[in-house]
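Heads up, one of the protein chains got dropped from this complex, but the rest are sitting where they should.
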Amino acid sequence: MKQVKPSRSFASDNNAGVHPQVMEALAAVNRGHVIAYGDDPYTARAVQKFREQFGKDTEVFFVFGGTGANVLGLKAATQSHHAIICAETAHINVDECGAPEKFTGCKLLSLSTPDGKLKTSQMGPLLHGVGFEHHVQPKVISISQATEMGTVYTPREVKSLSSFAHENGMLLHMDGARIANAAASLGVKLRTITKDAGVDILSFGGAKNGMMYGEAVVFFDKNLAGEFKYIRKQGTHLPSKMRFISAQFETLLSNELWRQNAEHANRMAQLMVNELARIPQVRITQNAEANGVFAELPKKYIPLLQKHYFFYVWNEETSEVRFMTSFDTTESDIQDFISLLKKTIK
Amino acid sequence: MKQVKPSRSFASDNNAGVHPQVMEALAAVNRGHVIAYGDDPYTARAVQKFREQFGKDTEVFFVFGGTGANVLGLKAATQSHHAIICAETAHINVDECGAPEKFTGCKLLSLSTPDGKLKTSQMGPLLHGVGFEHHVQPKVISISQATEMGTVYTPREVKSLSSFAHENGMLLHMDGARIANAAASLGVKLRTITKDAGVDILSFGGAKNGMMYGEAVVFFDKNLAGEFKYIRKQGTHLPSKMRFISAQFETLLSNELWRQNAEHANRMAQLMVNELARIPQVRITQNAEANGVFAELPKKYIPLLQKHYFFYVWNEETSEVRFMTSFDTTESDIQDFISLLKKTIK
Amino acid sequence: MKQVKPSRSFASDNNAGVHPQVMEALAAVNRGHVIAYGDDPYTARAVQKFREQFGKDTEVFFVFGGTGANVLGLKAATQSHHAIICAETAHINVDECGAPEKFTGCKLLSLSTPDGKLKTSQMGPLLHGVGFEHHVQPKVISISQATEMGTVYTPREVKSLSSFAHENGMLLHMDGARIANAAASLGVKLRTITKDAGVDILSFGGAKNGMMYGEAVVFFDKNLAGEFKYIRKQGTHLPSKMRFISAQFETLLSNELWRQNAEHANRMAQLMVNELARIPQVRITQNAEANGVFAELPKKYIPLLQKHYFFYVWNEETSEVRFMTSFDTTESDIQDFISLLKKTIK
Partner (left out) sequence: MKQVKPSRSFASDNNAGVHPQVMEALAAVNRGHVIAYGDDPYTARAVQKFREQFGKDTEVFFVFGGTGANVLGLKAATQSHHAIICAETAHINVDECGAPEKFTGCKLLSLSTPDGKLKTSQMGPLLHGVGFEHHVQPKVISISQATEMGTVYTPREVKSLSSFAHENGMLLHMDGARIANAAASLGVKLRTITKDAGVDILSFGGAKNGMMYGEAVVFFDKNLAGEFKYIRKQGTHLPSKMRFISAQFETLLSNELWRQNAEHANRMAQLMVNELARIPQVRITQNAEANGVFAELPKKYIPLLQKHYFFYVWNEETSEVRFMTSFDTTESDIQDFISLLKKTIK
């Protein structure tokens, strides 16, 4: 079976390149000198775009990457004796090499979730030690939107968590590496599932939705942002040539490019789900509400498929795999993969 | 005096944009999917370029920015009870908002230097506490090449510091944010003032020499690099779309673009010095060996000049200012500024 | 029911005072001046006592308290990107207010255990991420001996864990706040369940076995101890008037006072268990192998008992309580409490 290696995989949305409009924007701002570190007109315009989305009191800080955005946002909300509640599957818990603990000093209290979504009903036991100095003090609930399991919190679910957090003296942090996919999935505005649902701090993702690099830490409460410029610099995430991140964000937030990219990726995931669902040997394991598809395949086929397409095995024991789609996934990418899968299984 | 704001300032080499060849390289690698986090062919090629410069045993890790490169490189060399010796003017000492202390836990022991260059003769007193647990233990000497004062260590000076370091159980770290300017100034290979002069860890700068973003942490001793991949990830500096940093470095290290850019910037600094030297009210205060020019001007003229050109006052008391040139500074930029200066002083 | 408040409770073995021989030792060394920070003859003698127990290659460092001993011992074994595996109920996990995370930067990976004892069979999934920089790297298994649930690891169980640790490039740390109770329970030497069973680092408890203050960090591998004097000082645990800790340890390790104290406490726990077992409304929930007794009581009786005796409710949901005995618990303390319990229940 002779086959050319395809140019797009399903490994992750960060295996994709950069959206052409974003690339154009980078070239467009590459003229002359501007003041470094964000005191430039491009950054002012990009911040304005964020305020159009989230309200004029929003404070926005650009950083290089997603782990930085999460860690520094959490630092702004905590002291080292605090705890951060998150799902066991959360990126901050399993995919950041302990960066949150290292930089904030906090303990992460993780909860088991079948679908990657925290529920307030799980949190009672974590509050038993409040006020007792022997125990870390829960201060932040951190959720991922969309989750690492490809699911999406509804506005009501986010609101429920933020209310619980606020009633218990805590804050709600959202890892929005895929916030665009979530808003696109729900067909709502970005602010509906963030500011309007009570989120306090948001990591707004860029790289997984067509940018080259750059994420934003967004504060809906100005007080929380008061010292953040120092936290960002001390946290080694103050870009010198800031304009090049700003230009990307301005592009993404103009003409709803963020939504177009995300909707496309989500649609491709749906197509994948629909095709997989017709194959009896495959079992879909999560609701594919964003751009991730989780499915169990007979173990023996996985290495055969991986010869041609790169994707991750999520759970070795159950032979569950993950397929991620991205802004540049095409229908024929899906169809070609499905063909290969069918041929392989037959 | 009607005057159009010029498009290039002398504030800093990071106020410049991106070199056209670098921009082209970014577009060129923007095709299809590649594995994230550095396991891609572009990164392999860029690493190869570094090994051509520094020897095949060199270990290279790309990170987002310069403060990150310094801090993480120092982390790889220290435990928290160690001390890092540096010049009072060092970037790690005054311009990183305490990031080295925060991330490594170490104390910085800073030494006063007239020209930004450390000398072994200053270090004796810092070694008095070696072996005594009440005192931090010096473990790293960190120097900047070129220095923050626009001067350049000769290979012999670097060698002297590395020998001293090694004889005393220490390592030599080099903040090479402007390593290209130093090598260009001396007319030597990059390895002559780094590996061959006994440097152990190098922050290799990209952004100040025509790149958009990206720095490299370079280890000349493989053992030091052993755990660095974890330090980089925990340090929030593992870029997901790594290919775009790699492509920039590959370009910079091809056809000696790094040297062309640096030589040009250095030459512009020389031109500036030559012009300033003819103006009696101006006193040059440092040897402009790289791309920075330090000079004292009568205080009253500074705000008048700053209306048109952005540059920094280095020392309020002595009204010393700093002019930085960059790869894109033109001769007419210098001449225009000198004209303005002359008109202002007259 | 008129009743005098008893002078001893079952809240914890650290609610007890100081053993008379220890108090005498403190007075005995209170003569003249000696060099501070441990360079004194009393400390040399105490260290010698440890070497008699654990072998002459043992390195011993005294610190003020138990949390300090744990945290600093773990610091000596880890870098910040490492992970420490422990039981969910471990003191380091739930009772140290996040001190291990704060000081080491490491993540704790906790495992659920019915009896507070880790098993090698649980650890497979924690090793999946070894070698991948996105994940913390397991470096230490930390166990408590006796456990927080009043159980004791056999020498064979400890050996099994140390072998697993060493085979996987990890170390075995033991929180021995109640190491004496464990050795007394098993009727073995201290070294049988530590050095000889492959433990690498031991927190050797003093305060819970009749000392006023002071714990020891014991290294069975000299290499691990190499930098510990700096870690202790930077960790704020280098006592100036060290002789007063040393004198206590010398006393505890002379004439097997440590074992007498621990055996007595264990025996009192057995007596408590035997008495409780005869009361039908009480259910013993753990094997009381050391000096802690866990039992479920009808909820309504608990506050009535707590009017007279201080003890902790371990699990609100199941109304499980914990009774700790100590070196100074008397048989009549137990009998008086049992009488009250019977009267209360009737």
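Think of it as A, B and C in the order they're written, each chain with its own count starting at 1.
Keep this in mind: a residue touches a chain if its C-beta (ideal position, glycine included) is under 8 Å from a C-beta of that chain, and two chains touch if they have at least 3 such contacts.
Here the structure is a predicted model, which is why all the values come from computation and not from measurement.
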Option touching the unshown chain, where C:164, C:230, C:294 or C:323 are the choices: C:230
Which of C:25, C:46, C:71 or C:165 contacts the chain that the document leaves out: C:71
Among A:7, A:79 or A:274, residue touching the chain not depicted: A:79
Touching residue (missing chain; options B:49, B:81, B:159 or B:173): B:81
Footprint left on chain A by the chain that the document does not show: 37, 79-81, 105, 133-134, 137, 227, 229-234, 238
For chain B, residues in touch with the removed chain: 80-81, 83, 94-98, 101-102, 105-108, 128-129, 133-136, 316
Residue ranges of chain C at the interface with the undisplayed chain: 7-9, 11-12, 14-18, 23, 26-27, 29-36, 64-68, 71-72, 96-99, 102-103, 207-208, 212-213, 230, 233-241, 244, 310, 326, 328
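To be clear about the criterion, only the chains that are shown with their structure count from here on.
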Chain nearest the overall C-alpha centroid of the shown protein atoms: A
Centroid distance [mean C-alpha coordinates] between chain C and chain B, Å: 51
Euclidean distance of C-alpha centroids - chain A vs chain B, Å: 33
Multi-chain contact residues (two or more partners), chain A: 96-98, 102
